[in-house]
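Encoded as structure tokens, the structure appears first; notes follow it.
Only a single protein chain was left out; the remaining protein chains are all shown in position.
By written order: A, B and C. Residues from 1 in each chain.
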Amino acid sequence: MNAYLLSLLVFSPLLGILMVALMPKNEERTIKQFGFFGTLPPLFLSFFLCSQHYSGVALSSFNIKLDWIRFGNLEMYDPKLFTVNFELGLDGLSLIFILLTTIISSLAAMASIYIKQGWKGYYLLFLILEIGMLGVFTAENLILFFIFFEMTLIPAFFLIGRWGFLEREKASYHFLIYNGIGSAILLVAILILFARTGTTNIAALTQMMTMGGVSLFAPISSSMKYGLCLAFVIAFAIKLPVFPFHSWMVRVHAEAPPAIVMIHAGVLLKIGAYGIIRFGMGIFPEQYKSLAFGIVLMGVISFLYGALLALVQTDFKLVLAYSSISHMGIVMMGLGALNEAGLQGAIFQVISHGLIAAMLFFLVGALTERSGTVMLPKLGGLAKSMPVFSGFMLACGLASLGLPGMSGFISEFMVFLGLFKSQPVLAAISVIGLVLTAVYILRAVMLMTFGKNDSLVEKEKLDLEGWEFIPALVLLGLILLIGVFPNLLGGPLQGTIEAMMLALGGR
Amino acid sequence: MMENAWLIPIFPLVAFLVLLLVGGRLRERGAYIGIIFTLASFMLSLLTLMERFSAPTYKKTLEWLTLGGTQLTAGFEINQLNALMLVIVSLVSLLVQIYSLGYMKGEGRFSTFYAYLGFFTFAMLGLVMAPNLVQLYFFWELVGVGSFLLIGFYFYKQEAKAAAKKAFIMTRIGDVGLLIGIILLFWETGSFEYGEIFQAVQSGVISDGSLTLIAILIFVGAVGKSGQFPLHTWLPDAMEGPTPVSALIHAATMVAAGVYLVATMFPLFLASEAAMQAVAITGGFTAIFAASIASVQKDVKRVLAYSTISQLGFMMLALGTAGYVAGVFHLMTHAFFKALLFLAAGSVIHAIHTQDIERMGGLWARLKWTGPLFLVGTLAISGFPLLSGFFSKDEILMAAWTNGNYFLFILAVITSFLTAFYMFRLFFMIFAGESRRQAKQVKESPAIMLLPMLVLGVLAVISGYIQTPWFGTFLGEWLVEGNETVLGAAHSEGPAWVMILAVSVALAGILLAYMKYARTKLPREGLVKENSTLYRVLENKYYMDEIYYFTIVQMIKGISLFLSYMERFIIGGLISTVTGSIEGMGKIGSKLQSGQVQQYGMIAFLGLAVLLVIFALTGGYLR
Amino acid sequence: MTGVPLSAYLVLALVLFCIGLYGALTKRNAVIVLISIELMLNAANINLVAFSKLGVTPSITGQVFSLFTITIAAAEAAVGLAILMSLYRNRKTVNVDEMDIMKH
Partner (left out) sequence: MDLNTMLSYNWGAMMPEFIILGTTMALSILDLFWPVHFNRRKLAWFALTGIILACLSLISLFSFETVSILSDTFRLDSFAKAFKLLLLIGAGLIILLAHSYEPKEGLREHRGEFYYLFLTALLGAMIMTSSGDLITLFVGLELLSLSSYILVGIRKRDRSANEASMKYVINGGISTAITLFGMSYLYGVTGSVNLGEMSRTMAAMTDGQLQYIMGLAFFMVFVGLSFKIAAAPFHMWAPDVYEGAPTPVAAFLSVISKMAGFVILLRIFLSLFLTAPGDAFGALDFLEKNNIYIASMAGLTIIIGNVVALRQQNLKRLFAYSSIAHAGYLLVAVATLGGGYFLLDTIWYYLLAYVLMNIGVFAVIQLLSSQSGSEDISVLAGLGRKSPYLALAFTIYILSLAGIPGTTGFIGKLNIFLGTFITEPGHFVLAGIMIAGTVVSYVYYFGLLVQIFFRPIHSDKVVKIRSGVSVVLIICAIGTVLFGLFPNIAFDFLHDQFGDFTDFISSE
């Protein structure tokens, strides 16, 4: 049973897909309900997995491995050569990401109520997207990872391009091309590894790259290892995104439907961080170490650059977009710190930003539904007409600027803790960003909620109501929970982090 | 009792949550929830303090965050300093909440107000109970948020909005310094716990340079929170908040957190001469700097705000000159009399609905209770003999003198004079002279407001007696108990003329103010002419806001705009160059596709020819 | 006859081939273009036959090959002309450079 639980989890959205697919396309209510219900099986399964973990069941007992593809006909050398298995696995890190995925997916499915047309296609793509995300975090080999990775790309392209705002097509193109380039780099790196070693299993590759395995074919020189590590880092830096590679993501944030940005900012971007940890750091610890300075530098630049640009945006969505860049900069800084504090901080930041961004975009969606705009100059004084909304917005903004008691603080604190140890100069430069973050978030949030009430929102029945409390409260609750009891999140991560640190050679 | 002390901050938190969830329905009744929970918290604090007199420091921690091999903990600690702080905070909070019941009458968002107050009280209590630096920082920022929320309580007012934002950001700058300090300290000592840090500091494992750096960084945090120069500008603006808030946060408690921080980290500061100097000089300069501004301000709350800054500078000065006890003592007395002054000012504002002192006057007769209470506060802050401020200020001057820092001592003396002067200027302009209003319009505040003021008035008078040169130095002895070597003497002994000097400059200041503003014997413009450059400089607070605006704010805006243009044109241009060149290749390609079949053949032939020629020329050795 | 070396045939074939190629690529009239293509094919035939007789290892297969080639060339010419005729019916032209309604 355990062995199939993981595949069941990954493919459980298929149930929802089937239900939605069987619906006639005009049944708006039913489709929306089924679409939401479709996200529940993975949610419950992930909770079940989590409870199993806490009750002491080893996560590795959920691993599954089935024969899948064998390339070439090299049986006479070694039957395992050039085989790609269907293998899913779980560790603390992926468990955390899976939980993030299932929770945010369910909430985003709920927030998709704002979708006005084409519900059937929307939910089908949505659920496919969820399969992709779940797969990415459980894949045990690179090819499988890549397949799931691309599987997130295509539905997201359609979801952005079809259900987005005015310039949606352009945004979806940017999304596609940038991610296409990123995944092209990724694919090349993956395939070089595959071609030279005959395997794509992450554990086996880690073994070979760190201990030095025997290669039947052309060997991987050490300079090529640097290249591969760099390729992984860049590919995932595009996904993350950090400074020079960010412009696609700004458009996506601005043009995609808010429910999809919840997923996008909440989970999809996080694949970048996950990838860097798993592949860059995991497979090539030696090489990664020497790239660390560059990674931190990239992180610092993104952190400051995002913050500075967020300062002058007039579209709230763009503020959030640049804020995401800035926050992903923190992730990079943590990843480049090469110590426990940094790495754990980066992971925390990933999760925390996932939750916060999801919540912010949920609120953006709710506001767009009411006012039709989130342009800051057109808004103001929402605290009067929508006090509850404004409260959530403020809370969320504060979480985003790293207020203690919320998840953002823990991550930023740990990242800086780590960074001051390993790169004190860059760390010292980057702290300016902490102030800037406060400035731009307060500017944006206060422009919306404070001041004279002369915004468009001046109708009856404005504040959040009914179901809208669920996503807001759940997300805020999680943000607070992690902020107050960080070990809930930190506990399952310890194993992974320890292993990484061991590979990186101590703290 | 002490093992249950963790309940102290929990009570207001519960009040906050309850009010947040059901406050809307409770309306004004919500206030009672806040008051009851704060009362519980106050009682508990009082009991804890009582117990602490006899019991040793109590500390309890739990695992909070695992960081590789390090365990960060959370918990609480009850030592002398924070037991005292608990009482001050919960008491002032309680009184302010009772007072607000009257002051905020008619306000629609009553429950929100009390919820915020509850949140702030929770954070402030949590801050003082923190047993380690991370937790301190945790609550340190929460306190800031509480302040932010309350300053921006009138969210629809443009000024309130700006002030709230400014307060948050300016203090955030300080907070960042504190954060770095904490982090560096962790890497130097391997711990966030006070005890372990101090041990490491005393064992001398940290180099002098980094010690100084860390201490100064931590002090930067204190500068931000306590409104010290140059991060002081938010505090006067913060007066946009409701007056009770100013009394609670921007007079008695939060702004004192900086002083509390330096006091808590005192052993660290002591280890670095330079850091101590920095603290003392900043404090001294801020004291006189703010006092000079306060002398010309016309808004009653702003005068009080600058006075607060100035007094906080005093406390820093005390700490910086090794006057641990003096600093803490002044912190306590200041909390009482400054809260009293604010509440009294609030009562005045409540009565006549203006904050401009030039439009006040002659209220002494009308405000039978407020007037005397205001006077008590004014006397206390001016260092009038036998009131609390007299003793604590005396303690500071003694500390400065014994420390041998005569320049700072002189600064302190001048500031004392200025303090007395501007406070009485304020007093006389409000209460003396002719009334400018109809009697009917001016009403004394209700009892619910007067009662807290009365309590504070009593405390402003008597609280000084726990540490006097005459009746014993009970407070000091208790505070330094067990740590005498580190925290220094319980009382600074100094020549008697210091006290006489202090009294005489205070009296001189009062006299000057009396002549100018009550009797109008001297022209009001005697000291500094209106419209003179100096006056304008003072009135505009040394143009600090403008300087910041035109340098830092504009610079950051400029950079941001520059970057956003860069984003649009350079990065955008780069992208369009790439796409454009690909498109261009496509264009050329499709141009070549002219439809002329012979041209196709020609191109193919050329392809063949090129292949053959290359092969022929290289003899097939191309590689 | 026997005095003529292999290279002479090869050069002749090459020249013929080039002439054919030149014609195919430059002449406007489609008929001439088709004829030029025939010329190119026949150049190859000369090669085949020459190699068959004078090559490194002479064999009869070269001549067999050229027989096949001639047949195929004939078929190709037939098909080409047939297509040209139907084109001419519709377009009233046999000029290759006027065939450009499909481009870019």
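As a working rule, a contact is a pair of C-beta atoms (placed from the backbone, for glycine too) under 8 Å apart; a residue touches a chain by one contact, two chains touch by 3 or more.
Just so it is clear, the model here is predicted, and its values are computed rather than measured.
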Neighbouring displayed chains - absent chain, whole complex: A, B, C
Residues belonging to subunit B that touch the chain removed from view: 582-583, 585-587, 589-590, 592-593, 595, 597-601, 603-604, 606-608, 611-612, 614-616, 619-623
Residue numbers in subunit C that touch the chain omitted from display: 10, 13, 17, 20-21, 24-25, 30, 33-34, 37, 40-41, 43-45, 47-48, 50-52, 55-59, 61-62, 64-65, 68-69, 72, 75-76, 79-80, 82-84, 86-87, 89-91, 96, 99-104
Chain not shown, touching residues in subunit A: 67-74, 82, 121, 143, 146-147, 150-151, 153-154, 157-158, 161-162, 168-169, 172-173, 176-177, 180-181, 184-185, 187-188, 191-192, 194-196, 217-219
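Note that in this section only the chains that are shown with their structure count from here on.
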From subunit B, the most remote chain by mean C-alpha position: C
Chain pair with the most C-beta contacts: A-B
Euclidean distance of C-alpha centroids - subunit A vs subunit C, Å: 64
Distance from the mean Cα position of subunit B to that of subunit A, given in whole angstrom: 37
Subunit A-facing residues of subunit B, complex: 20, 63-69, 134, 137-142, 145, 152, 155-156, 158, 160-161, 164-165, 168-169, 172-173, 176, 179-180, 183-184, 186-187, 556-557, 559-561, 563-564, 567, 571-572, 575
In the complex, subunit B residues that touch subunit C: 590-591, 593-598, 601-602, 605
Residue ranges of subunit C in contact with subunit B within the complex: 21, 24-26, 33, 96-97, 99-104
